[in-house]
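Below is one structure, written out as structure tokens; the observations come after it.
Yeah, one chain of the complex is gone here, protein chain that is, but the others are all in their spots.
Per-chain residue numbering starts at 1, and chain names A, B, C, D, E, F and G are given in the order in which the chains are listed.
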Amino acid sequence: MDIEQLLVNVQGGTTSVQDALNTLKYMPYDELGYATIDYHRQLRNGVPEVIYCEGKTVAQVAGIVDNMILRGTQNILGTRADRKYFEPIKEKYEDATYFEQARIITIERQKEKKSVGTILVVSGGTSDINVCEEAAITAEFLGNNVTRLYDVGVAGVHRLLSKLDYVKEATVIIVVAGMEGALASVVGGLTDKPVIAVPTSVGYGASFGGVAALLSMLNSCASGVSVVNIDNGFGAGYIANSINKLKG
Amino acid sequence: MDIEQLLVNVQGGTTSVQDALNTLKYMPYDELGYATIDYHRQLRNGVPEVIYCEGKTVAQVAGIVDNMILRGTQNILGTRADRKYFEPIKEKYEDATYFEQARIITIERQKEKKSVGTILVVSGGTSDINVCEEAAITAEFLGNNVTRLYDVGVAGVHRLLSKLDYVKEATVIIVVAGMEGALASVVGGLTDKPVIAVPTSVGYGASFGGVAALLSMLNSCASGVSVVNIDNGFGAGYIANSINKLKG
Amino acid sequence: MDIEQLLVNVQGGTTSVQDALNTLKYMPYDELGYATIDYHRQLRNGVPEVIYCEGKTVAQVAGIVDNMILRGTQNILGTRADRKYFEPIKEKYEDATYFEQARIITIERQKEKKSVGTILVVSGGTSDINVCEEAAITAEFLGNNVTRLYDVGVAGVHRLLSKLDYVKEATVIIVVAGMEGALASVVGGLTDKPVIAVPTSVGYGASFGGVAALLSMLNSCASGVSVVNIDNGFGAGYIANSINKLKG
Amino acid sequence: MDIEQLLVNVQGGTTSVQDALNTLKYMPYDELGYATIDYHRQLRNGVPEVIYCEGKTVAQVAGIVDNMILRGTQNILGTRADRKYFEPIKEKYEDATYFEQARIITIERQKEKKSVGTILVVSGGTSDINVCEEAAITAEFLGNNVTRLYDVGVAGVHRLLSKLDYVKEATVIIVVAGMEGALASVVGGLTDKPVIAVPTSVGYGASFGGVAALLSMLNSCASGVSVVNIDNGFGAGYIANSINKLKG
Amino acid sequence: MDIEQLLVNVQGGTTSVQDALNTLKYMPYDELGYATIDYHRQLRNGVPEVIYCEGKTVAQVAGIVDNMILRGTQNILGTRADRKYFEPIKEKYEDATYFEQARIITIERQKEKKSVGTILVVSGGTSDINVCEEAAITAEFLGNNVTRLYDVGVAGVHRLLSKLDYVKEATVIIVVAGMEGALASVVGGLTDKPVIAVPTSVGYGASFGGVAALLSMLNSCASGVSVVNIDNGFGAGYIANSINKLKG
Amino acid sequence: MDIEQLLVNVQGGTTSVQDALNTLKYMPYDELGYATIDYHRQLRNGVPEVIYCEGKTVAQVAGIVDNMILRGTQNILGTRADRKYFEPIKEKYEDATYFEQARIITIERQKEKKSVGTILVVSGGTSDINVCEEAAITAEFLGNNVTRLYDVGVAGVHRLLSKLDYVKEATVIIVVAGMEGALASVVGGLTDKPVIAVPTSVGYGASFGGVAALLSMLNSCASGVSVVNIDNGFGAGYIANSINKLKG
Amino acid sequence: MDIEQLLVNVQGGTTSVQDALNTLKYMPYDELGYATIDYHRQLRNGVPEVIYCEGKTVAQVAGIVDNMILRGTQNILGTRADRKYFEPIKEKYEDATYFEQARIITIERQKEKKSVGTILVVSGGTSDINVCEEAAITAEFLGNNVTRLYDVGVAGVHRLLSKLDYVKEATVIIVVAGMEGALASVVGGLTDKPVIAVPTSVGYGASFGGVAALLSMLNSCASGVSVVNIDNGFGAGYIANSINKLKG
Partner (left out) sequence: MDIEQLLVNVQGGTTSVQDALNTLKYMPYDELGYATIDYHRQLRNGVPEVIYCEGKTVAQVAGIVDNMILRGTQNILGTRADRKYFEPIKEKYEDATYFEQARIITIERQKEKKSVGTILVVSGGTSDINVCEEAAITAEFLGNNVTRLYDVGVAGVHRLLSKLDYVKEATVIIVVAGMEGALASVVGGLTDKPVIAVPTSVGYGASFGGVAALLSMLNSCASGVSVVNIDNGFGAGYIANSINKLKG
């Protein structure tokens, strides 16, 4: 353990009291010594740093990317990125990629090792695809195999039932649905794998920007369903990755 | 038409102006002449009068029943009736019946003519049965054939799918579900018959006493679903009757 | 058990493989072999396919229409369609029609057989007309006679009362109202026919985009009222059709 | 102390009674020396003091009444008073009266001069009667003629229409209704008199303890409707009095 | 009474049964014989017809005004009218006036008789002035004396207290306030006159577009306060007029 | 197509009726022949059947247990079980166990194989322990190693930080917290393992029965957090099991 | 600084590495060495430990008190304590005191040094007194001078204005109010001292258990007002203490 070594060094005189003090001061725990969280999280979590672009200026996002490249970051993921954020990055970094529907920018210089399992992304309707793709691209970026099964909403439940193999073969399932969000319960009832439900803001009137789907998913009569924030495709992809990685 | 006859009588002198005036005064439209709505609605709608018991005293409910019997009402339906309401009525009217789960009291002296079609009552879970029975008993009292299909919630969607014949044979379907209320969408996607959805207050936490199921049903991705108030089994049975009667 | 018998019959040669296949095809869940739900629903429900345009691109909607025409679809209904969706369709299909107020596109090559009954669409105010027309055009497209009775809100209840004949002659009534939505209760109290209530987002302040009308309608003191989502004229027209068709 | 000095001045003849009166009448804030606001409001508003009993102990309410009687208060009104509050008061003050439905205690020793106009209290259903009576008894206690018109809800609008004379003869109208509260709009559309709407907590499910009726009344399409808090019969009676008094 | 005369005519043979029938058919009550509510309301309520412009096209509003002028309407009030509605009207009717802050259009050819009393409009802040002016101009148009007392919010309560004479001299008081809406309670505590409270959508964050002020006003600890919808200046002016007219 | 081939095989005699039946039986949707879902889910999910007791009568729960034992179920889990449910079960089945805090009844006759990983249950305060135990006992019953770390809320964040080893060693972490639910974010920021957050109804005032914690968790600034319904300890334990099982 | 000393000791050999490690292990930061937060917070904050009783058993609370006394805690504060919690404590510790209205238990053996400033607790109505007293007793226990000014709600604003000296002399002001909570804004407008507003759940109907007052206070037009949770008298007293202590 690092602190033990530090103390041994102080005892042995190879580290001064003042130096030890400084070291202890800047290490919240033994995550010590990292000037910024960005680079620390990358190591700690095995997850490359993520830039949430929405609400930042184009220049700010470009600046963060530059700084990360300078520091040697291999893989960069920018989410909620309208195309305008992509242009200055593309100009400078030819290997940058833009995913239109997912609104994601990636630079990927050192491929993540692929996980053993598979993440299935299921959606209720075609309007949910943007959120689906945010989840799927995120999960792929983090080194997962992803299967997509879109537009299989419960208004025609046979569409899902005819693709049950997809459900059975997945390690973890992301269900993306707006309106009444019932798909999460139906999928949850068909599998013993963890289901991550993502309510979307698709709908009108009493859907209240995704609240109807959110409540529906939180109250799912199927037991294996947990829920993330409305339209939070990135979060779902991130969690699915952390689960899928457990399999190896 | 009554008003025409009245005018003919005035013209012919068999009714005085003053008498005609009094008659007209108490008839809002040509539903004329009924002192209270109770007896008027019975004729107008072909639906016997209904007593909503909750919030009334036992004596009040008993008094209303007495008054109705006195006036010659053949069929009486009391809803939201805890057993305490039933006892004084049973003592006086031997043919009164109490439906425990539905919390309904009936006196039925002149059987309604049975409708041609069938009303199907489907429920998500066993806890929804009270609301289901309120709907079912109401519909039967109003002269309908009712089929019950309980505990076929979407957490195990094959339960419903194995009973599709019930769905196909119904004229109108009442779907009763709490929690996330997804059953309404699944049933709505399997039929072209009108679906009346009843959210129930079954659930906990973010079900908010039935609000989650209500919103879910209002936002159903299946087109043929309309919704009544939370736990309003009576309303669903009443509407299903008005639809089923159209068939003959 | 039916499937066992079917298999025995196939084994015994009394049922051909093709017949068994057809039987299985129309069983609840093995509608599997259908590439898309669109064409199946059309057959199953007697309701031509519907395109919800909002949220799709102009090209996507045009593509779907092309595909449907190619597959021989006779009647096409596009809802929530701003005029921009109509132009490329009109250019290609001369018989396409645009309903401005209803925001509906139709192509109708094989007239639906008219139903026996009549659907009445009643509105509270002139601002509710768009939603009314969405309901009315939908119902007409599906083969129903529709009567319109607009701007008869409860602030001047005699307007409605002077048109009671319309109410009496309808098979099913759609009530469209914003603000406090009281019209649904008043109409519901005047008829024994099923009433479909559509809350609209017309109003301001504490109308909360239609929530006040929605709650009002869900709590209607008239028993025969069921409710659809805010501004959901299409849903109301669709349900009214499914009810009206019961009459023949 | 200013008031003491004022009285000394009056006693000594240095201030005339008329001047002292004017001073007292127009002193908004230096009523300071008064132990409680009660006695000032009584003079200022012409409205006897009111005790809101709910949340106070029986002893506290009894003590306040004793204190008021001691100080020479002629008329006392206790609202939200369960019967338990009445018993000790009745024992001591024989002329105290209890209104069961209104949950009101009164002592009335100096009859208020009756107003010229009439306050009409209209209710939607029999369950709203408690709130109605709170309004009616309050208004009568404050010296108004009150007419009651109960159970004329919009589910049978002819009941109200057949009693239009009541509406026409009133100076101000209090409309009490739960569930969807539509009665306020219908009455508001039938009169040019001020309408005070009182939503009640009568209802279930999505009535949310009176919120549905409250929103309905706030969004009334009839212009002359203002609203008080849920179940606030006292407030409605109080405001109706302040309006009716304007007539003389 | 008209109906009596009608019956006398039938009795006397000067009106045929069929004619009488037709007459009765089109008169809901004795408001008989008016083809549209517009012109009827004008007579019944002593209030000239009002056009709610928002949500109507410029052409529609212009058309309604033309029609009213044609029918001989003397006084016209258009509310929620952006300036664009005014231009075509001004071109045609030189005596039309536009009130910028109130967003009101008026044509006034026959001055209303002034009421005896005075309506006071009080506001919390300068941002509430638009709603204040809507109330004030409405009340003036309907023939009332109006006093304005703006920007006297409770954050500096002495501003209001120094103008107590305004409060004392009013017949009815309109209090317009956003944010926490506390002004209604303070004014309500200072007067025995009816207070109409108008919450405004002024504020940010947890003011929720006026909900905070609305709830505050509904829960006012002062008894004489009733409330209208958020930003409903017109409604407040209309009600204040109906109250003020009682005074003569 | 598979079904076609199956039928051809039956016809040709290469597949017996019984084998075909079995095949169909285990196909996704034709699990039809099963009388109740209970026994099927047990096989499909590797998760023993669960009885949600709340809302059932003592007799009903006892009956279900009897039926399950009769059918040979080895392991039974009853949740939301007040002690009253336990007594008749204990009398009949000596090996039944009651967990007071978790409100759980178990019968466990065939120990589940222990998973490799560990589930950590972390709580904010002592009042959250009931929900924690529901999660922990559920997870243990399903064959997981569970570590408990209670009362380490963020008001004293060093309590959690001094136990970081627990966090690091877990495969999946359940965070249970009421009030503001901030613990989920803090834990989520300290780990790359999946975090299941359970909001509890612990709190008062603006905690709204757990809504504050629920919203807090859904909006967590830490990416790896997904959420279940308020107080849903069972759901969290169930999901954690499905994740932990992935590890082996 | 303690850590420095520890390191010096390690360097000098008077503390072994293992001992130093143990010490560091139990000190989250340099708040080192405290086994539980209870005793640490007492030192760090100068605030004696607080027991929130509600939701704990009588035995649990008694046990915690015993433990604290054993450890030499001089001053103990128990909040949200119904009388039942007090009895076993009183039996054992004669110097324990119970504050009925505040629902607070104290043991105070070492008087806190009185602060220089004064905390003023102002309330709107008599029903808010329990919350007031919780704030006042808490503040007094923590060593502050407290002045009480109760029942000066804005419905009679002169009551407050006549006591302006109280406001002027306070260092910090706690305003406790239910219903519309307007008192916070009025007080906030009269002072430049920090105002802590406590909404109470006093009210009915649309007060929604204190939400109306809470929103009102959050939207206060007076700038110096910050807010705590509904009914959180303890929190207000605690914060007022932390502010008042700044003065000396």
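Keep in mind that, in the parts below, contacts are C-beta pairs under 8 Å (C-beta built on N, C-alpha and C of every residue); 3 or more make two chains touch, one makes a residue touch a chain.
Everything quoted here is computed from the prediction, not taken from an experiment.
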item: Candidates F:F141, F:Y166 or F:F208 - the one touching the absent chain; value: F:F208
item: Listed residues A:G189, A:G210 or A:G237, member touching the removed chain; value: A:G210
item: For subunit E, residues in touch with the removed chain; value: 126-127, 156-159, 161-162, 202, 204-207
item: Contact set of subunit A toward the excluded chain (per top definition); value: 25-29, 31, 37, 40-41, 54-56, 199, 201, 209-211, 214, 229-232
item: Subunit F residues that touch the omitted chain in the full complex; value: 124-125, 153-157, 161, 179-182, 184-186, 188-190, 203, 205-208, 211-213, 215-223
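What we mean here is this: only the chains that are shown with their structure count from here on.
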item: Centre distance in Å when subunit B and subunit D are each reduced to the mean of their C-alpha atoms; value: 38
item: Centroid distance [mean C-alpha coordinates] between subunit C and subunit B, Å; value: 24
item: Subunit A residues counted as touching two or more neighbouring chains; value: 156-157, 161, 190, 205-207, 218-219, 223
